[in-house]
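What you see is part of a larger complex, with each chain still in position.
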Amino acid sequence: MKNRQLLFGAAYYPEYLPYDREEQDFQMMRRAGMNVIRIAESTWSTLEPQDGRFCFSLLDRTLQRAQQAGLQVILGTPTYAIPPWLAKKHPEFLVVTEKGQAHYGHRQLMDLANPDFRFYAERVIRALLAHAAKHPAVIGFQLDNETKHYHTASVWVQRLFRSYLMQKFHTPQQLNRAFGLAYWSNAIEDWNDFPDMRGCVNAGLACEFDRFRRSLAADYLKWQAELVNAYKRPAQFIVHNFDFEWKTFGTPPAPDGYSYGVQPDINHLEASAALTVCGADIYHPTQDKLTGAEIAFCGDSTRCLKQKNYLVCETQAQAFPAWTPYPGQLRLQAYSHLATGANGMLYWHWGTTYNGVETYWRGLLGQDYAENPPYREACVIGREWEHLGDKLYGLQKNNRIALVVDTLSLHALRWFPTGKELSYNDVVRWMYDALYTENMECDVVDIHGLDFSRYHMLVVPALYCASEETLEKLDQFVNAGGVLVSSFRSFVADEQLSVWADTPPHRLARCFGMHYCQYTLPHNVTLQGEPVLDWMELLVPDSAETVAQYTHPVWGAYAGITRAKYGTGTAYYIGCHTTEKLLKSVFAQAAEDAGLTAEIPQTSFPVILRSGSTAGGERWHYLLHYSRQSRQWCCAYPRVKDLLTNQVFCRGETVPLAAWDVRILQDVPEQNS
Amino acid sequence: MKNRQLLFGAAYYPEYLPYDREEQDFQMMRRAGMNVIRIAESTWSTLEPQDGRFCFSLLDRTLQRAQQAGLQVILGTPTYAIPPWLAKKHPEFLVVTEKGQAHYGHRQLMDLANPDFRFYAERVIRALLAHAAKHPAVIGFQLDNETKHYHTASVWVQRLFRSYLMQKFHTPQQLNRAFGLAYWSNAIEDWNDFPDMRGCVNAGLACEFDRFRRSLAADYLKWQAELVNAYKRPAQFIVHNFDFEWKTFGTPPAPDGYSYGVQPDINHLEASAALTVCGADIYHPTQDKLTGAEIAFCGDSTRCLKQKNYLVCETQAQAFPAWTPYPGQLRLQAYSHLATGANGMLYWHWGTTYNGVETYWRGLLGQDYAENPPYREACVIGREWEHLGDKLYGLQKNNRIALVVDTLSLHALRWFPTGKELSYNDVVRWMYDALYTENMECDVVDIHGLDFSRYHMLVVPALYCASEETLEKLDQFVNAGGVLVSSFRSFVADEQLSVWADTPPHRLARCFGMHYCQYTLPHNVTLQGEPVLDWMELLVPDSAETVAQYTHPVWGAYAGITRAKYGTGTAYYIGCHTTEKLLKSVFAQAAEDAGLTAEIPQTSFPVILRSGSTAGGERWHYLLHYSRQSRQWCCAYPRVKDLLTNQVFCRGETVPLAAWDVRILQDVPEQNS
């Protein structure tokens, strides 16, 4: 990877092409300013067409031509889809879940904990790497593809889980106590009686099983990383393309959906330990529904895994029929990734497949592989990046606000939902999107990786379960001057999902200066004239002040939002799902308490500002215009220069914004620029 | 059980508590005026942690402390949830249904007909009873918990079913004829060819299988009762907590629902033979949706199983988040149970569980087990009951109206629904609720337990299938002066679901004085200006008069409701699903025909009046106010005294009613009280 070069490219599958067109493709890529392709992931049946017989001729051709064309290569391990011969030889590799055993066909349906499967996976990875890792075009490796645990519940996995529990809880009695297994007669006295997890209805134990399986998936990536390490050059990176919870609507075989929130089936923080560079796959609505929120969320969260710049391994060019981009949108998206800290972006994928199940999921090119509007827009991006890449590379963030997320709480809320339609990620996105649209930049941090000392303000959506230790840290954070804003359904239970046995919010009752002993669902309830949308805890302020009181004949006796001074900090508790408007007013007040108001641009969506610094200390502001209307923006910075046009704007001057426009503003000295 | 003492208490699970707090709990109970707890049901894994090893120390402690605290105990047999060791040792005990075999985890998933399972169930029941039955605190026993057949379709059960059919029908040919098995080539000539019932599409045979399985469940309770009888003192009672069809909405894992109507999977009448006291579990909407209708329906039906007072084994304190009660509602509910003939009521449950799958299903206390508004309201109830219990105990009803229900017709309407959204229980509740809201008190009686001589008026919702003998009795009932009000879809088929081969309504055509040969679904059809909601039979009056004629360009030629004089009685037939308003007008007319008008209070919902007599011959009227508005009620009785306030009201005087208010009015002599 060339120094400080933004990566720009696409996933490329010569295996799927009905005729050889690599040379034209690579020339088209180069004309578009692309510099990288990702290959080989998912091509196991091509690389190893029969048990133990390897075939690298196609790969060699691709590598050679890529090198000739000046394209760099990210080489994927091919393990996320298994070949037919393997399924035939080892039918037991097909994943067994709560729903029975998978039939061969789909990707991502193997029991990745099966040690016999590991034998075959290792053999093909080693063969591939021994053959190609050292090729000069190869700049890095992608491990597998969007790895998750696939709900594996084989006898093998269940045995591992029991061993894990034996190690963690030592005796059946301690296990019973930790999860309250006496309930519905589920307690055991002998580890041999530990039952099949597929019917488990103890929410805590079921979530522990999910957590264990997330670790299996993370271990699998770690194991692959160790294999790669044995072959790679030091400069070559190891990346994985994390994906996010998919918000699905519509029905099979072609449901719609997009990258929505925290991933349930692998923990990104845990799995990122195996990587040298974090990567993400990001898919989101476009056309009139393009807001940039998903790009920002996914970036803010991937960047924080290692507090380092990251790579967008996959994102859409055209994708779903409904997502055909408007002119300008591809370019706006590309800069939005950079504005969030990406060091590059690859489309999934270059052209569109002719076969399989995704022929409607269009790449940059259609099945005709001819120039088209998206390609022409990619050429604009590529040319600008060739020109500016060195400057835009490695944007540094120093956010003072963190949104705190937790995979375990995600699962807990599936068992104990706050309402019919409100999932954990709905709460996360409710809070994140309010910050995003108000240009309050934040980190998105896993509770288990949170460095409290970095932040002035923590936003905590529905942290249903947390350890005493975490609660203690949150208490100290506020006590020491931090600002904490928590939603409803936080601090309910410990990490085994055992509800705390004292008055909620348990250990944080002093910090929040309030308690509650009842909750209900709203029906004709308002809060400051705004409807209460879902869930409501009946808050009783102790030392806290009431920010908003419910309006209702009966529940009017209770507070809906409280604010408490605690030590030198402030703690807000939002006891119900409010409108966005009300939430934003709380955030504004909290930011003021945190002393952050000056740093927050006084503009809001559809004008998005995202800032950062370069290694050289320059400060950039990406001005991203998420609207089909053109508009005038009043410059809020003392003096900035637009990197793309070299125009200079001073505070109060009018900055014209076209539909889906982008400007990159650099702070320049106020007088002698 | 102390003489004439209303039972008031809660289910109590020390097994589920993370720390010992029995002594505080029992003191809190006593402070609330509670006098009973229900324990041990669902705790098999605690009582018998390993195969054949019993552990009663926790039970002993609880019994001892209960006795010390002056609490009586209902001891449950622990069989409704099996322990892991048993599922591990006998995986075949896990129920096999149409959907396959259950995985261990949930309650109520065993094949209760399996004789090997019975061995283990008997062993634990005997061990428990031998140990604890004679304890002085124990006043009675609950058999199992909400027992049903769990759709068991094991090889074992299918073999029993075939034997049952062989006994009932003697030859394959008679079986074929009874169910019309020639249809779709399902006839058999040899009992050995009798097919797997899991694929059965002969509605009659499938319903017979369900009926058979209901008997298995009833037999299971009878078998448990025999075990209990071997240990119990004569004064100790045997109860079971029957539950009702659950009206579900929402989706797993946390669907909403409530006790709605006739139970499909066990027949209460059949199963009640095993009991000395009938019990019920009642859950219903609250807040603005609290109407008392479910309390009344469940009570009117449980009371009639033995025409005796009954026990509410479980009902909600706080329960679902949406059900957090308004102030006054718990008290109103408690008196509503007494007004229907309950002799006591236990909350499910005392405190809320910390684990499992029901942490959101709140008991009287939350997980903090601290005093809260529901507890404080329970204290009011408890104090009043301590004071008044002797007077309120044993309310006697002498209703002249019966609503006739039938489990088989419930299942028949699942196969042959009257419309997309109208189940059997919808028809039942349509008719019951119209009676309830008009204060026309009724018994709810299983057709197989109906004593025709008790009643002046029978209301028959959708009695799809009935024997010739039943039809004959109905005919005689009307002929001899009774008033019969039947809905559509009654008298269609015999008890094998064979549709009668003559013109409907078959044997009752003379009684109803009408016939019909077609039916359809309404589309822009009205009846006396009210829309026809669902289903419509095209009635042709013969000797009957037309109560209401359809309004429609084509169907206007037919009647929708008819009324016939027959013998000295009257028979109404309602051929379609009408509005509530129209139904009520039919009921009013029918009550007049039955000479009942004078007995029916001239007031209606939300003011509910339910009356009865005491053993001493006093007459009580429970005045139940189901509204958040306060109002003035005009006293309709000559002279009554409010038992709770000692106020006296005469006819025409104003009785003030607060929101969710209760008054208990005793008839007192008009002049010298």
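By written order: A and B. Residues from 1 in each chain.
Criterion: a residue touches a chain if its C-beta (ideal position, glycine included) is under 8 Å from a C-beta of that chain, and two chains touch if they have at least 3 such contacts.
The structure displayed is predicted, hence computed values, not measured ones.
K.L.:
Wait, 2 copies are placed, so what's the full copy count for the complex?
P.N.:
3
In this text, only the chains that are shown with their structure count from here on.
K.L.:
CA centre of chain A versus CA centre of chain B: separation in Å?
P.N.:
50
K.L.:
Using the touch rule from the top, collect the residues of chain B that touch chain A in their complex.
P.N.:
Per the touch definition, chain B meets chain A at residues 13, 15-16, 18-19, 42-46, 49-50, 78, 81-85, 87-88, 102-107, 109, 250-251, 253-254, 287-288, 318, 321-324, 326-327, 352-357, 359-360, 366-370, 372-373, 628.
K.L.:
Which residues of chain A touch chain B in the complex?
P.N.:
98, 177, 179-190, 192-196, 198-204, 414-417, 420, 493, 496-504, 517-521, 523, 535, 538, 553-554
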